[in-house]
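Apart from one protein chain that is not included, each protein chain of the complex appears where it belongs.
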Amino acid sequence: MSVSGVCADPVVRDQWYALAAVDEIGADVSTRLLGLPIGYGLGPGGAARAWRADDGAPIPARVSYGYLWASVGEPPAEVFDVPETREPDRRIFNAGTLGLAVSAPRAVENFLDIAHFPYVHRGLLGDEPHTEVADYDVVDRDGEIWALGCRFHQPRAAAASTEEVVAQYQYRVPHPYCAMLYKSAPGHPDRLDAMGIFTHPLDDERIRAHLFLCLLDDVNTDATIRRFQQTILAQDMPILENQHPKRLPLDPRAETPVRCDKTAIAYRRWLSSLGVTYGVIPAGAG
Amino acid sequence: MITLYDYELSVNCYKQRLMMAILGVEYTSVPVDFYPGWEHKSAEFAKINPLGHIPVIDDDGFMLRDAHAILVYLASRYDPSRLWYPVDDPCRLGETAQWMLFAEGTTNTASSARLHDNLGYDFDIDAVRAGAHKLFRVMDEHLWFREREGLDWVVSGAHPTIADIALFPDVALSEEGGISRLDYPALRRWTDRVRRIPGFVTMPGVIALGESPWD
Partner (left out) sequence: MSPGDGGPGPASDPRHRWHPIAAVDDLVFRHVYHGKLLGRELAVWRADDGFVNVWENRCLHRGVRLSIGASDGRELVCAYHGWRYANRTAGCTYIPAHPADAPARTICNRTFVAVERYGLVWSAEDPEGEAPPEAAELAGAETLVLRNLPVNAGAGLVIDGLAGYDPESLAAVARRTGDAAALQLGDGTAIVFFVQPVDSDRSVIRPVMTPAPPAADRIGVLRRHSAALEALRKNLEEEAARRPPAEPMTPALEQVPIHLAELPEPSPRGRQAPLRVRVARKWDTAADVAAFELESIAGQLPTFQPGAHIDVHLANGLVRQYSLTNGPGQLDRYRIGVKLEPESRGGSAAMHHTVREGDVLAVSEPRNNFPLRRNAERTVLIAGGIGITPLLAMAQALHHSNLGFELHCFARSPDHLAFGETLDRLGDSVTAHLGLSPADTAAAIARALEGRSPSDRVYGCGPAPMLAAVRELAEAAGWPAETVHFEYFANPTEIDDSSSFEVALARSALTLAVPAGRTVLEVLRDNGVDVASSCEVGACGTCSVGVIEGEPDHQDVYLTSAERAEGARMMACVSRSLGPRLILDL
C-alpha cells in the first residue's frame, strides 16, 4: 500500500476536492485525502459532513454540482464556478468514479490531451490514420488556462458519411487538480456539452477520478452515457498507470513536448507559477 | 441468438465476449448498470440470476450463469473443432478442468485486487495481491516449461483452450490491481500469444498488440 506523506503544500491543501457523487453515498465512508485519513457522509437532511479520522474533528465540507466536496485546509468560499450548471435544460450527473494509481496532475494532463485519441480510444474518439492535431490557441482567462479552437477527426460519426467529421473542443483548467472540457453537442449547433474531471487525491500517487457530466443530450439514457464515459476512462487507465514517474515533472527538460502539447505546457507552467509541489516533481528538484 | 447480460469493465463478462468473438458466435449484449447502478443486485435482476452477479447468458431460453461454466457451454456448443474444450482427449480435458479451477483463484485474487483499487471494493488488498503473486509464480513456471517443450498454451497440445480464455483477463488486467508482471516473463509472452489469436478483441484496459505484417 502506498503510505505517502500528508500534504504540506498550502496551494493544494487549501482547495476543495470532490469525494463522491452525493447520490452514491450510503453509510459513512473512511478514506484519505491528500494522505490524511478522513471520513465523510451525509448528515440529516443530506447535509455534507467530513471529519479527520484521528480525532474526529470536522473539516470543511459542502455539496456542489452533485458531489460532496471537502478540504483538509482553508478552502475558498466557493468551489470554482461552472456556469453551465445553471442552464435548466442540461443533465448533470456523475458518469463514474474510478481509482487510479497515478498523481492528479498526470490525470488532468491526460484529460487535456487530444493526440492520444487514435491510439488509446481507437474507434471511439479517434482512428488511424487521422492522427493530425491542428493548431489551436491557449490563453489565460482570469488566471485560468483555456485551450480554444481544438478540432479533431472523430470516427464514430464518420461511419455514416464519407466526409470527415470534425469535433470541436475547448478545455478549461480552473483548479490545479480539476479540468473541464467543452465539446460540440449533437443537435445544438450554438452550444457546447460540458464535462469535467474532478480528482480526489488519496495521496500524491493515487487518486479517484470522478467524471462530471453537464450535457445537452436529450436522446441517450444516463446509463448509456455512463457506459461510454466509463469505457473511455478505463481505456486511459493502463496508460496513466504506466507513466513514470507517477508525479508530474514540471522541469521543462524532463519530457519532450511537441506543438500539440501546448495545453499541457501551459498547465505545467501554471502549476509551477502557483508554486504547487504536491503531486508533481517541481522544476529543479531532480 | 445468445443474449449476454454484460458489463463492459467486468473481466468475467469479457471472458465471454472474447470467447464468442474468437468462435465467431453472434450475440446481443444487454448492458447491466453494474456501477454505479448496482443493477445486478436489484430485485429485477434476481429473476435472471438470484445470486446477483454477471455474466449470465440466455441462449434461446437456455439460461446459464457463472463465467467459467458459460465458457464450457460456449465451446462445447459452438466450436465444431472440439479443440477449445477438448472432450475427446481425457488428459487434456482433465488439464482444462484443472486450469479452470486455477482461474477461479486468479479471479478471486488478481481481479479482486482490481475491484478494490478501481471501484473501492472492501478486500484485504495486501492478502489478495500476495495471493495473485503466488499463483502467477506457478503459472510463469508452468508456461516456461511449456515453452521448453515447444508448447504455447496452459493445457498441453497445440491448440488453446477455454482455460487460456478464463485466465487471460485476470492476468492482463492485474496491473490495475497493483500486481506487476515484471517478474513473470513467460506469463507476459503468453499474453502476447493470446492477443494474437485470430478474432481476438480487447476490453478497456487491455492494450491490443500493434498490427504489422508477419514478414
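A and B are the chain letters, set down in written order, and residue numbers restart from 1 in every chain.
Heads up, the rule we're going with is that contacts are C-beta pairs under 8 Å (C-beta built on N, C-alpha and C of every residue); 3 or more make two chains touch, one makes a residue touch a chain.
Note that this is a predicted model, so its numbers are computed, not measured.
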| item | value |
| --- | --- |
| Chain not shown, its touching partners among those shown | A, B |
| Touch criterion as defined above, residue of A:Asp14, A:Glu144 or A:Asp251 at the omitted chain | A:Asp251 |
| Which residue of A:Trp51, A:Tyr119, A:Phe228 or A:Trp270 touches the chain not shown here | A:Tyr119 |
| Residue of A:Gly26, A:Gly45, A:Pro83 or A:Pro129 in touch with the missing chain, whole complex considered | A:Pro129 |
| Residue numbers in chain A that touch the chain omitted from display | 109, 114-116, 118-120, 128-133, 162-164, 238-239, 242-245, 249, 251-260, 262, 265, 286 |
| On chain B, residues whose C-beta touches the chain left out of the figure | 141, 144-145, 147-149, 181-183, 185, 188-189, 192, 207, 209-213, 215 |
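As a working rule, only the chains that are shown with their structure count from here on.
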| item | value |
| --- | --- |
| Separation of chain A from chain B, taking each centre as the mean of its C-alpha atoms, in whole Å | 31 |
| Chain B - residues contacting chain A, complex | 8-9, 31, 33, 35-37, 117-120, 125-126, 175-176, 178, 204-207 |
| Complex interface listing, chain A residues touching chain B | 1, 21, 24, 94, 96-101, 208, 223-224, 226-227, 230-232, 234-235, 237-238, 241-242 |
